[in-house]
Structure formats: structure tokens, C-alpha cells
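Removed: one protein chain of the complex. Kept in place: all other protein chains.
The block that comes next holds subunit A.
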Amino acid sequence: MDRNPLGPSRRDVLRGALAAGAAVTLSGCGAQADAPHVVTVDQWRQFKGATLNFISENTAPTAAIAANTRPFTDLTGITINIVTLELTALVQRVALDLASGHAQYQVIYADPYQVLAPYQRGLVDLRTMQADPNLPHLPGGIADFIPAQMDAAGRFVDPNAYYTLPYDAPTMIWQYRRDLFDKYHDRMANDLGFDPTPSGERTWDEYYRIANWFNKHAGSDVKYGTGHQARQHDSLMNDFSNVLWSYGGAYFDNGKEVGRIGSRDPGPCRLDSDAAIAGAEFYQKLLAIADPASTTWDWDGVGAAFRAGRLAMCPNWHEFAASNEQVMPGKTGYSPLPRGPVATANMYGGTGVGISGNTRPHERGAAWLFIVWATSPQTQLANLKSKAGGGTPTRTSVYELPEVRAAEKRPSPMPNMLTAAAVRQAWEPDKIGLRPKIPMWNECNTAIFTQLSRMLTGGATPPDAMRTIKARVDQIVARGWVA
């Protein structure tokens, strides 16, 4: 073969190409550029040209924001990309992103139990951002956020630090067919011996009797009195916890604090207490008369069954009001959940938005602009009006706006606001239901709903189920958590 002795050989060319490829790859994997920064008097325009990635659960407020990000881009010059996922997938992505050392997602939808508690050290303490004179401050300060939500969604262990800003606030309330309660009110009152109108003053025992009454006397209108989200899933723990707390049970000693601020070492589980067992016994009794499909439903399943006219009532997240009103306009009523022998509890499922600790300084500033904007009163009001989302404001000032107040009554342009009276009561510090905010909650939660599922399918008695949960949770907590 004729070859030029002075020119590079084929091997040299191959080596060079490999070296160049490796260099390009390594440089791609290595340093990540910070966001651009321009000197300007307008604090909102200083990161013009930056691009942010926001990872969020597929919830109503994010759907509303994703449908119209233009106002934020117009205000800041920042492009925002929104990735929406189911919560489990989101937690995986966030954990892996935090492990990578680089912030592919600068803004994180941080569920207090699955992201904030286990990965708090990977999130920015937002006090540093609020104190930065070069950045815009939160309109109304953090005091404008509903206090119980600020603690539950934003803080972890340190009662002063906050890592997220409350972004949404789904809360479990009693949803019922107002038309059927009106129709049967007198007959029911006569048969049951009490006013059956749903309210926070009804008891769980009365709820049971109302459900049973519907089962027996209203078959032409509705198939079952009640339905529940009792699938082997997070939803089962949520549904059960309302009853547990109202019967005086608790997951841990000092359960309110473990729920509100959180703990890394919550101590021994207390589900073997008499109160917890009584709650479990009642829950099993209630599910025995509920729609049998309850054991296959999560919140979406029970919501769909309710909208399909199969159920007279159910406990479910208040943000389902928008879809209820779409399918059955004017037929649904909302109230806080019934009380038990000891207390009232309405499970809170709200979440905050935070900033990844892996962000670079300007990225972090740009991310702060986004979370301030996304949780601002104007954006929360726009979300409430959005056709794409719905939204559940987390700021006191939004609920005080005249147009929002007006929307609490039918016909309402903001259907989620029809639940405002119920959730306002549910968010009172003594009525809000806060599950334990501990880093190992995901595994504890799985142990809890698995044993509850065993109990509901006849595999364990309530005392056995509660004692097994206690033993497993203690084991998990004893192993500790190292993120």
C-alpha cells in the first residue's frame, strides 16, 4: 500500500479522533456554566437570558403555570422549562439529580415527606435568598403564607430555617352529594335521630351510620354510601390517618410536632396504643360497608367513582372540587371531615417549591426569582382562574381578595374556592392532619399501608396490624437515614 511517510497514519488519525471525542465528552460532563448575569437596576431582569428547569409533580398549580409561562419570561427574561411527573418518578429524579452534584433541575417541587425530609441538606436555606439585598423579597414576607402550611411544607427540624415556599395545599375534606342529602334529609334525620348534614360537628360514627343508611335506602340514586382510597398505596395511609388521629392515636410521641417541624429521630412508634387500635377497628368497620372497590382505589379512583355517581360521599383532596363541579355542577357539597372521640383531623398533602443546593450562584438567584413569582399572590390568583389548572392558594392574602371571597359561592369562576370554608377550618392548627415528617417516611409509609391493606383484606386483625406496623416502623427508624 502506498503511504505518505510524512503524513499522519490511519492509527494517528484514529487516536486523535478518540482523544478529541474524549475531551469533548469530559468537558461536557465536567464544568457546568452558570446562568448569565447583567448589571441592571431592575432586580427582576438581572438574570435575563438564563434558562431554568423546574421539576414538579403533575398538579393543578403546575398545570396552570405550564400553560402560561409567558408572564414570568416577560418579567425576567428567563426561560423556564417545566417537567411534570408522577410523584414517585419525581422523587427518583430529584434524588439522582442531587447525587449528581450538578443541578439539572434548579427548581424542585419538594414534597415535605419524600423530598424535603430525606434530602433537606440538598436544598438551599431560603433565608439566605430572602436576606440578599440584590434579590427581590417575598411580597408580604413569609408571614403571608398560612402558618401551618409554612411549617409543614417549608421547614425541617430547625424551626427558623425554611427550605421551600408553600406552593399547593391539597387537604382531605368530606365531599358529598348535596342533592341527595337535600332529597333524603328529613327521612335520614328521622331514621338516624340526628341532623345528617355534613359538617365538622358530625362524628365518624355518624358518618358510618349515614353511609349505611344510603346503602340501604337510596339504591335508586346511588350505589354506595361511601367510598375510600384504600388501595395498597400512600392514599390508604392518608385515608386511615384521618380516623387514627381523630380517635387520639398517633404515629409517634409528640406527633403534632413531628408532623409540623419534623424530626430525624422520632422515637418509638405508638401505633400499638389503645387509641390507635380503636381507630383501626373503626376504619375496618367503615370499609366493610364502603364500596368494595375501595381497596383498588387511590385518590383518583375514588374521585372518579364519586363523579360517576356511584357514591353518596367520600373523604378526598379538596382540589378535586374543580373536576366535581365540571361533571356535576352544583350537586356537590364540602365540609371538614367528621370528628372522632378525641379530635378532628384533615390530612394535609401540600408541597413547597425549593432550590437545589447544587445550583451555581446566578442560577440560584434566577431560581429564587421563579419561586417568588410562582408563589406570589398574583400568580396564585391567576392559577385559580386558569382553565388548565385550578390551584390551591397558600397565601392568606389571596383568600382575602374580594373576587376570591365572591368565588366561594355558586356560580363560581374558581370552583376550588367552593371548598374554602371547609379548608379554612381544616387548616386550623388543631385540625390539620400532619403525617410524620421524618427522613425515612417513605419506607415507614410503605410498611403502614401494606399492613393496613392486610387488615382490610382479612389477613390481620386491627390489633395485629397495628402491632406489626409498630414493630416494622421501629426497625426502620432504628436503621436511621443517611442521605
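As a convention for this text, a residue touches a chain if its C-beta (ideal position, glycine included) is under 8 Å from a C-beta of that chain, and two chains touch if they have at least 3 such contacts; residues count from 1.
Definition applied: contacts and distances are computed from a predicted model.
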Quick one: the chain not pictured, UniProt calls it what, "Aldehyde dehydrogenase family protein", "Tryptophan synthase alpha chain", "Sugar ABC transporter permease" or "Putative tricarboxylic transport membrane protein"? "Sugar ABC transporter permease"
Pick out which of A:T40, A:T88, A:T128 or A:Q378 touches the chain that's been left out of the picture. A:T88
For the chain that's not shown, point to the residue among A:N53, A:T76, A:Q232 or A:T375 touching it. A:Q232
Looking at the whole complex, which of A:T79, A:Q130, A:N212 or A:T296 touches the chain that is not displayed? A:T296
Where the unshown chain meets subunit A, residue by residue: 88, 91-92, 95-96, 98-101, 118-119, 121-122, 231-233, 291-296, 304-305, 308, 310, 440, 442-443, 446, 450, 453-454, 456-457, 459, 482-483
